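Single-structure report; data block below.
Just one protein chain is left out here, and the rest sit where they should.
Then we have subunit A:
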Amino acid sequence: MHILKSINVRQLVIVLLLALLVFLTLVPILFMVVSSLKSNAQIIGNFWGLPSPARWSNYGEALRTIWRYLVNTVVYAVAGSVCVMALSSLTGYIFAKKTFPGKDFLFLMMLAIMMIPGVLTLIPSYVLYKNIGLTDTPWVIIVSCAAGGQIFGTFLCRTFMSGLPSELFEAARIDGATEARVFLRIVVPLSLPILATLFIMQSVGVYNDYIWPLLTIQDSHMQVISVGLTIFTKQFGVTDKGTQFAAYAISSLPLLLIFSFGMKYYIQGMTQGALKL
């Protein structure tokens, strides 16, 4: 009773309003899950009802057609993000803790890239990758992720690493640790939170990317999930709406994993990125 009293009417209204908005926001997800278990006949005949009986075979069929895209994309995303982590941690550390001639100039060169929008470089990049023969290979995704992602990553790492105490590194150096050892044994372990954020942001980025793989990958065996979802109907002649929705649901699983285990880092990345840029 005590608890009920403390929730006054205004709070109740807010909760109800928010609940409605959450429901509306998540309608596509709910609709996807429900429809993924229906057959075409069930969707037409019983649009609003729950699937009865539930057609779990939709998932099997969908998985058979898109598993390759799914595996490809996860591999590209992990490989690309690891490259970004490696490049950004090193470059970020140097810009945070080292002094050397031309440091300001080089940092400005990085900063200036932020002024170049993707729309300017999209087509010329495509031609470039094509000319050096990287199109239709995994490298076209991984290299472009590494090159583009490290800018944001370097900024994140630089900010984070300037906050690490320099005395710590000094002490290690006096103890005879080499520069590489200091970086690998002290800087990287201390920066794990920001590297995790970077990893998650980059992976989600690669996973959701559509235009770039569409432009650069023609080979169906190399294709990523985003493009795969738009073509698998044509490619495999899947006309079953239920199977299509099941494919969308399966494609959500990697993101669901990230959401479950790394949401903290994702939110951090979103807000930190916003504040730093």
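Quick note on the criterion: contacts are C-beta pairs under 8 Å (C-beta built on N, C-alpha and C of every residue); 3 or more make two chains touch, one makes a residue touch a chain; residues count from 1.
FYI, contacts and distances are computed from a predicted model.
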item	value
Protein name, per the UniProt record, of whichever chain is missing from view ("Spore germination protein KA", "ABC transmembrane type-1 domain-containing protein", "PQQ-binding-like beta-propeller repeat protein" or "Pyruvate dehydrogenase E1 component alpha subunit")	"PQQ-binding-like beta-propeller repeat protein"
Touching the absent chain when the full complex is considered, from A:Leu50, A:Leu122, A:Leu168 or A:Leu192	A:Leu122
Contact footprint on subunit A, counting only the chain that is left out	6-7, 11, 14-15, 17-18, 21-22, 24-29, 31-32, 43-44, 47-48, 87, 90-91, 94, 98, 100-102, 106, 109-110, 113, 115-128, 130-131, 143-144, 146-148, 150-151, 154, 179, 204, 207-208, 210-211, 215, 225-227, 229-230, 241, 244-245, 248, 251-252, 255-256, 259, 263, 266-267, 270-271, 274-275, 277
